[in-house]
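One chain of protein is taken out of this complex; the other chains stay put.
Right, subunit A next:
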Amino acid sequence: MSTIDSTAGPSLLPAAFAAWFSAKGWQPRAHQMELLARATAGESLLLIAPTGAGKTLAGFLPALTDLTRRGRLPPGSAFTGIHTLYISPLKALAVDIERNLMKPVEEMGLPITVETRTGDTPQAKRQRQRLNPPDILLTTPEQVALLIANGEAPRFFKDLKYVIFDELHSLVTSKRGHLLSLGLARLRRLAPGLRTIGLSATVAEPMDLRRWLVAQRPGAARHAGLVTAPGGARPIITILKSKERVPWSGHSAKYAMPEVYEAIRDHKTSLLFVNTRSQAEILFQELWNINEDTLPIALHHGSLDVGQRRKVEAAMAENRLRAVVATSTLDLGIDWGDVDLVIHVGAPKGASRLAQRIGRANHRMDEPSRAILVPANRFEVMECQAALDANYLGAQDTPPVGDGALDVLAQHVLGMACAAPFDEDALFAEITAAAPYTGLPREKFGRIVAFVATGGYALKTYERYARIRKTQDGLWRVSNPQVAQQYRLNLGTIVEMPMLNVRMVKRGAKGAIGRGGASLGKVEEYFLEMLAPGDTFLFSGKVLRFEGIRENECLVSQAFSLDPKVPAYAGGKFPLSTYLADQVRSMLDDPHRWGGLPEQVRDWLALQRDVSALPKRDELLIETFPRGSRHYMVAYPFEGRLAHQTLGMLLTRRLERAGRRPLGFVATDYSLAVWALDDLGYSFAVERPSLASLFDEDMLGDDLEAWLDESFMLKRTFRNCAVIAGLIEQRHPGKEKTGRQVTVSADLIYDVLRSHEPDHILLEATRNDAAAGLLDIQRLGDMLARIKGHITHRRLDRISPLAVPIMLEIGREPVAGEAQDSLLAEAAEDLIAEAMGVAAI
């Protein structure tokens, strides 16, 4: 790693910059100068820096100094393409950066033009940008995909010198990141000399990001250079020690609201983070119930109406609010006035997520951030303590970049055909330079191209309808201009859940529903399916009465009740990270580490130790006990809800086969409960089946396959893949498909395809996705391997203290798979019972 002599620093800076720094009384920081020197010398670089370290300025310095030396182009000079592309995951961030960047540019009087281009940019401005590009363009991944799919892309990007990726750690792990990596591969072809600069928060695996930033070749991996900024002051984090009783289960943290309110009152501006929208709603309502001082407290989550969100953001920036209750929509680096306290309600799940959220408070590096963690239940107390330890240790976990998704590749291939006719081998060489696609076999790429052309089916009946065709010159080109038009409308990797607009209406005296009131935001359709007219629920900080659905809108009226029925159970959306899970297990195993835990939690653990056992770090504790007319088995793997759900499905299949008559299961982040008609404790004791064989790794073979075939989760994954790959469309010129239509047909397409062509490339893409994300199979496999030979079984007469939280969850889970039909049978029985009742009279 090269080091920069501090005396060599200033000479790299044009005079205007040196003067500007000294006028501000600032000194360029070492990492800013190092990045400038190495980028100017031609290196692509990853900058890892904590919030507030002047990351943005550092990223732009090479471009700003280069453009300053170039000077303003004289009128009448030849067309010049953009010089620097800045890409951010959020369009709000792009807009924010423009403001921050324009300040130094204007103060120094630099001869540089800076513009943004997002989905909100008017058509006229986009046209103008194509004819007369700015020097620096600030944009989003989706806009990059649009720009490179255009025939004018070579001209537009020919002079590109720098591509800056902000928040790279959050960009690369998703399908958006995959699409962007393919876009970058194309940019490299259009401007072979370009350098990349990645800006990232601290991450566990910087090698992944460094690989992502540069072109890969077959053979050894190549990496971008690394520049690291020193960390700032350590944050001051505490866990709320409530005088109230910490609940066994649940996610609302209602018990702690008076103390949270106290904390808000004691600080200037607080940000309250929660994991889900419904938690945000509940918390917001609880706070207003006790807001005796009528402090200005606002609500902010992704489902709210945009106008309303912008109002809250503006009020926050002007320091007019004392607190904002928010979900992850606020996760990333937008500047927010003078926040002096972050309160995190619920478990923080991944420790890196916690670090990011805490970085929100106080953007100056030299002062410590302040944060309070508020666990919602007893397991979360331990999780918070583990997260706390993790943060002090500086440990971070970010999901791995992973192999490039095939549906994303299909989208990109169509985009490239829209840009210009392509040669299949040349495009393959180009896309395998993108880090996520380096290992892609040539044959699979061929199948993707065939999929883009005609769907790639074994039954070749669609040749005459092909979207792209190979012509005599050997190049693939689009069949007609409508294909390109459809591509542009459907581009992107973010597939929305089917959402309905929530509209407030007035109820007439006779119950008639009036028309059009204010729009409050959007809510998922599956949530509404469980509501009957007259039910009340929380949304947008109000208790609303559900009136019905009209076309694409959910109609609601003001409910005259303070006690909403919140029918949908919504736990933490994010699974417990592997690292944090390990921390929680080792804490349980080591009573010396219980010191930081509240007394009631310590007592709970001690009681568990006395009546049953505490799970050891590397073993799996299994308890069995009778309750009511059922027999229960509770396992404590601590591997997160997704992995537990998969495990639960597989275990019930196996128990069924062993004749133990299982009835159901429920999974939380920490444990898994299965119940059956047979005495499971006895069955395991006499080894019918033995626990070792029940938990054998071979369940990930045939059982998994068999279950996947019927899994509703796979259908949801398929829908996303099908939309991203362009098999079904979310939008079509002239007519909008509603979310519902997309859902219904995707499920049916999945069924038809699976039964007739089970090895179709899109089903392969779906299985890959499901294995990685939805089902956490990798993690489950690691766990099964780890616990092999380390299963401890306790046969108990009654429920243990540690089992109480999960037993309270029973009945709150959504219904899945085979259980659906038993619900129908139950409803049908009502009719039979009615009929029998009549007959008996």
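Annotations
The rule is simple: a contact is a pair of C-beta atoms (placed from the backbone, for glycine too) under 8 Å apart; a residue touches a chain by one contact, two chains touch by 3 or more; residues count from 1.
Methods note: contacts and distances are computed from a predicted model.
A chain of this complex does not appear here, and its UniProt-recorded name among "Branched-chain amino acid transport system substrate-binding protein", "Acetolactate synthase small subunit", "Putative phosphoesterase" or "4Fe-4S dicluster domain-containing protein" is "Putative phosphoesterase".
Of the options A:E115, A:E553, A:E757 or A:D782, the residue whose C-beta touches the omitted chain is A:E757.
One of A:A15, A:I236, A:A706 or A:L823 touches the chain omitted from the figure, and that residue is A:L823.
Of the options A:I749, A:I791 or A:L808, the residue whose C-beta touches the omitted chain is A:I749. Of the candidate positions A:G455, A:G640 or A:P662, contact with the unshown chain belongs to A:G455. If you put the hidden chain back, the residue from A:Q482, A:Q600 or A:S693 that touches it is A:Q482.
Only one of A:L727, A:A770, A:I787 or A:M807 touches the absent chain when the whole complex is considered: A:L727.
Contact between subunit A and the unshown chain involves residues 451, 454-457, 459, 461-462, 465, 467, 482-483, 486, 529-530, 532, 550, 567-569, 727-729, 740-741, 744-745, 748-749, 751-757, 760, 811, 814-815, 818, 820-821, 823-828, 830-831, 834.
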